[in-house]
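With one protein chain removed, the remaining protein chains of the complex are shown where they sit.
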Amino acid sequence: MKLIDVGDVIGMSENVNTNKKYSVLPFGPQHPVLPEPIHLKFIVDEEKIIDVLPNLGYVHRGIERGCELNDYKRNIWLTERICGICNYIHGATYCAAIEKITDTEVPVRAKYLRTIWGELGRLQSHLLWLGLFADAIGFESLFMQIWRDREIVLTLNEKTNGHRIHLATNMIGGARKDIDDSLENEYKKDLNLLRKKMDALKPVFYKDSAIKQKCEGKGILSKNKARFLGATGPTIRGSGLKEDARLTGYEAYGQLDFKPVVYEGEDSYSRMLVRFDEVLQSIDLIEKAFDQMPEGPILNKNDKFPMGHTVIRTEQPRGEVFYYVEGNGTNKLTRCKIRTPTASNIPALINMLIGYEVSDIPTIVHSIDPCISCTERIVYVRRNE
Amino acid sequence: MPKMLKEVIKNLLSPPATVNYPFVKPTPVPGTRGALNWDMSRCDQCQDCERVCPSVAIKVYPEEKKIEYQPFKCLFCYLCIENCMQQAISGSDIVAEPAYTKIVKVFKTET
Amino acid sequence: MLENISLNTIFSIVLIFCAPIIGGFLMGIDRKLTARMQSRMGPPIIQPFYDVIKLWGKEPFISSTLQPILAFCYFGFSLTSFALLALGQDLLLIIFTLGIADSCLIIASLNSKSPYSVLGGKRELLSIMSYEPVLLLTAISIYYVTGSFMVARIFYLSYPLISYLPLVFIALIPVLVIDLKKSPYDVSASGHAHQELVRGVFTEFSGYSLALIELGHWTKVVMMLSLVSLFWATNLIIGICLALVLFFIVLVIDNVYPRLDWKSMLKTTWSIGIILIIANIVGLIARVVMHI
Amino acid sequence: MKTMTKARLKSPWVLHFDCGSCNGCDIEILAALTPKFDAERFGIVNIGDPKQADMLLVTGPSNKRNQRVLKNLYEQMPEPKVVVAIGECACTGAIFHNCPNTNGGIDKIIPVDVYVPGCAARPEQIVDGIVLALQKLAEKSEKEAD
Partner (left out) sequence: MDQELLIALTIGAPTLAGLGCLILNDKIARKVIVSLSAILLIGSSFILFNGGGFSYEPNSILDTLVLFFDLMLLVYFFYVGIKFKNILVIGLSLLQLLPVLYFEFILHGVEGTPTFLIDELSLLMSLIISIVGSVIVIYGLNYMDEHEEHLHIQKSRQNRFFFFMLLLLGAMHGLVFSNNLYWLYFFWEITTLCSYELIRHDGTEIAIKNGITALWMNLIGGVAFVLTLFIGYYYFNSIAIDEILKMYQSPVVLLFLAVLSFAAFTKSAQFPFNSWLQGAMVAPTPVSALLHSSTMVNAGIYLILRIAPALNNSALSYSIALVGAFTFLTSAILALNERVSKGILAYSTIGNLGLIFLCIGINTPLSYASALALLIFHSVSKGLLFLCAGVVENRVHSRLIEDWEGLIRRLPATSIIMITAMLSMFLPPFGMLLGKWVAIEALSSSYYISSMLIILLLVLGSAATSVYYIKWLSYLTVLPLDGKNFESEKIPWSYVISLLTLFGLIIIMGTGVSSVFNLLILPTLPSNYYTNIDASIINLNTGIGSFVTYPLWLIIAAMVFFGYTLSKRKGGTVKPPYLSGENVVDDPTVFHTTADGIAKIEVSAQFFENEFSNNRLLVLSKILGSIIIMLLFFAVML
């Protein structure tokens, strides 16, 4: 084992005085602020962060290799388990990729269903995040409140296909389940209820001075830096850039008159507001999708084995997810490359953290909504510009 | 004035949202994906379920007319149910229970 | 007369030994009420006692041989300071004794050489730095009313203390928040460990030393609340109600604020707390001068 | 029942470690603490510090890197302690059976007392699992007292 001295690491950052004694803070893999294992080694001057080094690999399971070993149809379930929070979108993206290779036409209703469930997943994920964020900044009652309200979405999941987290409604060529009229009414009713509850929490997020004190100006990520470091999703939208894969109009987004939520603040607070607004936006989108959804079949079966390769990108709650799928005409894929949003947000995170206080770590780390289990494939993190 | 105050007081005055779980069993939502059961009188050992299972929780031994099912490997995705031609597999809305050991359930055709 | 005194003394001594138990119940109420404010059911009231008994029976892990002794001293000195209060002793002495208890906790957490514990200890140091001046000033302002630092003298007043010192009473709220380790000032350690420092000062404590620390914390809470109840010493039952109301206010504050950093803690207590107390004392003196 | 055993049963402080799961079980563990299920009714507190925890909740199949962390955390917990494997992948690896970097179940690394099925395990199942684990804890406690 190589002993990495403080000095060695410090040498990499400019704002360092080597005569000084610094503290080293091993943050993670097991840490109450981070529900997921990631190791961040902080070099701290008193409480000020001088340098951060991330260490990944605690959730690395070899899913891409697993995708090559599995039957390509089973991969839907595996890709759904890349991440339990955004499971639906992972599965749907994988299906879309296979559909693209095998030239399968997806029925329009299935496209709408995918949009609805995708937004439902986003809703679930953002509510989860808002709660976790509240918990991380020490606002326990807000956490409880949001997670209580989040149960509405989970119950909807359960009503749809019998499970709270894993919706498991992805199928190559369409959807596995349909939403009938009675379920549609329940969707509308429950989402209305959720909107009311979120409206009640609006002043807390928009106006509470203590939350502002905790988040405003923390973790600044300027426009240029966000672009340069390849941030995606709410992280880049919080820096005032209008970046959203949904603008490409995949699935039914083209018909829904979708406009991304953008805040100009460049700090943790605006990233939080982006997510809060997207909660409300998702509810709107689902309702709109229900209004426009045509009747018709939901599944177009096509048992062709995938041949050729393709890329596909969709918008996850955390940003853009990218799939590269390559098949050779057998029932096994030759390559399945997945790049998830958190992987591209980590360089931005490292940049955001430097110069802030230890007490800001939870705010800033959570502000990119890290999903480590998404990220854990081969990762190369470039630290310096 | 802290904005959360109203909600907190409201919560304090209204009954808790808690389902007192082990003491009050909530009625399961219809369609809940719970424990699996094989009706061996219908099963024809076609191995379809084994084939579709994403996590190899099912092993079919056609010679012994036996099915080994591992609930601690099962994802409860219900693909096997959907793919069973004989409709021999049924799900229940009672979720699987935790245990001290990893039980393997064996279903055997009575001969 | 003599019988009366001895009865009082016996009552005080019984009270001293009950202090941790009362504190335990208070913490139970705290957890229940907090849960209810978060629309949960919450644990039973005697939950803290289960916790402490359980901790006492755990396998003893320590981070240094000094740690359990210091943990015991934390409990012991918290109890001593409460005892001094119950026996009507000098207010400043009580605050200083509480200072010994806190120093024990901090030294125990600082000397374990664990990054989280040390950072927690540092912040605990700062929380002492923020609330000790306010407490001392409170004692001094009480002196301005009673003409003595002795707690026993407060009982001779014909009007409750709060009628003279309403602003001081308000200034005690942040102190209580810090002492109870509640948001927004639970910077050094929080009950549920969802903060950046894991368990802060308590990180390296486990088993019986943690149980002792918990007992000490309960005693400290009781001691602070009894200090508050002195503000209505003419009728102690009202005084105790007053303390409980303040306790409730602190719980509400805990639930409507996120955790702030230690800088704002220091700023709040050193500015608002001290300004309030000084304003009150100036008002008091002005009142006396006007009267003359 | 002895006081100590009762106290232990009434106050299980849990330590949660994500050993490579998909997050599904992790968020359900958190959900078990939130208003609808409110595990704090049983005195369950997510304590976050192995030195103070009684119960280790592990999710995920564990891999080559985090197995040492898991072992460390287990060793840092004082006796009596119990380990609960939550979710299919913590029990057996399940869906990740093909993935090369997984160990296929945490019982290959540390002794597991209770297995909780489900992918992802529901809060009800988690609460059931903890209750089951408590019985194991009581057994251990009684054994220690003898």
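For clarity, chains are labelled A, B, C and D in written order, and residue numbers in each chain start from 1.
The definition used in the following text is that a contact is a pair of C-beta atoms (placed from the backbone, for glycine too) under 8 Å apart; a residue touches a chain by one contact, two chains touch by 3 or more.
Note that the coordinates shown come from a computational prediction; the quantities given were computed from them, not determined experimentally.
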Left-out chain, listing which of the shown chains it touches: A, C, D
Sole residue of C:Ile29, C:Leu93, C:Leu157 or C:Ile238 that reaches the chain not shown, by the stated touch rule: C:Leu93
Contact with the hidden chain (one of C:Ile154, C:Val198 or C:Leu246): C:Val198
Touch list for subunit C against the chain that is not drawn: 60-66, 68-73, 76-77, 80, 84, 89-93, 96-97, 99-100, 103, 106-107, 110-119, 121-122, 125-126, 128-130, 132-133, 136-137, 140, 143-144, 147-150, 198, 203-204, 207-209, 263, 270, 274, 278, 281-282, 285
Interface with the undisplayed chain - residues on subunit A: 1-6, 9, 21-24, 26-31, 39, 41, 44-48, 53-55
Where the missing chain touches subunit D, by residue: 17, 49-51, 68-70, 72-73, 76
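In the analysis below, only the chains that are shown with their structure count from here on.
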Mean-CA-position distance for subunit D and subunit A (Å): 26
Euclidean distance of C-alpha centroids - subunit C vs subunit D, Å: 35
Set of subunit A residues in contact with two or more other chains: 31-32, 70, 77-78, 139, 141-142, 144-145, 148, 163, 166, 210
Where subunit D touches two or more other chains at once, by residue number: 34-36, 38, 41, 46, 48-49, 95, 119, 122
Of subunit B, residues touching subunit A in the complex: 2-4, 6-8, 11, 17, 29-33, 52, 54-55, 75-79, 82, 93
Interfacial residue positions of subunit A with respect to subunit C in the complex: 23-27, 31-33, 47, 134-142, 144-145, 148, 210-211, 213-214, 357-362
Subunit A - residues contacting subunit D, complex: 29-32, 35-37, 57-63, 65-66, 69-70, 77-78, 80-85, 87, 128, 131-132, 143-144, 147-148, 150-151, 154, 163-166, 371, 373, 376
